[in-house]
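Dropping the structure in here first, questions after.
Only a single protein chain was left out; the remaining protein chains are all shown in position.
Labels A, B and C are assigned to the chains in the order they are written; within every chain, residues are numbered from 1.
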């Protein structure tokens, strides 16, 4: 079934969709297989990440397994 | 027709009514003809006065004529 | 837009607020304060007296002061007088503005001044009868913030 990346806010426009299914693996490998322009945006310093609905502080050791969902959260502009 | 004194808030209880018609004349004379307990309350330092709907700062020279209305306004407790 | 009223009998705060909002399609935010007679504590009734020649003109002047101080799209100041029962609305203030900080500040300022500087005198009825309410030190402190 693979893993799933979710793109919020303007990242949706960069990715061309609000989510994308990807092959499991270490996050670095997953990102390396994306378009470079998208990967650069996802790694922007103001973009936070949530793994399976929980914010994560460090992305160094993240390995995406089957069924995992990683969300990319740019600065909010709500309310 | 005389002049009219209007009593707001707890002064109404002291006076026994919310207004009283009095004979015209200098304010000092008008007050001197009231019950002393009421006169003392009306002259309390936190009681303000309005003559014909306008607040007055000084009461020294006030002379009530026919048709004049003098209101005694204790501290408010509204809202 | 400024709507300032003294109200002699009951009013419907939800309806008043809805009408106020409906007239202000360009306002981004509307802050309201509703004060009601608290149920409980043994209070059976509350009466607000006012002095006609001063009270409404004073509220209108307060509205003018608020409009001059904050950029508002609309301001609503409604205040009951007379005898009220628990749960009855007493006061409804609403401020509409493009920016929400202005709306919050205007409504807050309006309430502090209605409480401490407007010509209302309040008494409560309990099982012991009617009793005049004295001004609260807190109200004076609130006013000193501005």
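Definition applied: a contact is a pair of C-beta atoms (placed from the backbone, for glycine too) under 8 Å apart; a residue touches a chain by one contact, two chains touch by 3 or more.
Keep in mind it's a predicted model, so treat the numbers as computed, not measured.
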Over the full complex, note down every shown chain the hidden chain is touching.
-> A, C
Determine which one of C:17, C:61 or C:83 touches the chain that has been left out.
-> C:17
Touching the missing chain, which residues of subunit A?
-> 6, 8-10, 12-13, 18, 50, 52-55, 71, 73-79
Residues on subunit C that touch the omitted chain in the whole complex?
-> 13-15, 17-18, 21, 25-36, 38-40, 86-87, 98-101, 103-104, 107-108, 111, 138, 142
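By definition in this document, only the chains that are shown with their structure count from here on.
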Interchain centroid distance [CA atoms averaged], subunit A/subunit B, Å = 77
Centre-to-centre distance between subunit C and subunit B (centres being mean Cα positions), rounded to whole Å | 27
Can you list the residues of subunit C that touch 2 or more other chains?
-> none
Which residues does subunit B have that touch at least 2 chains other than itself?
-> none
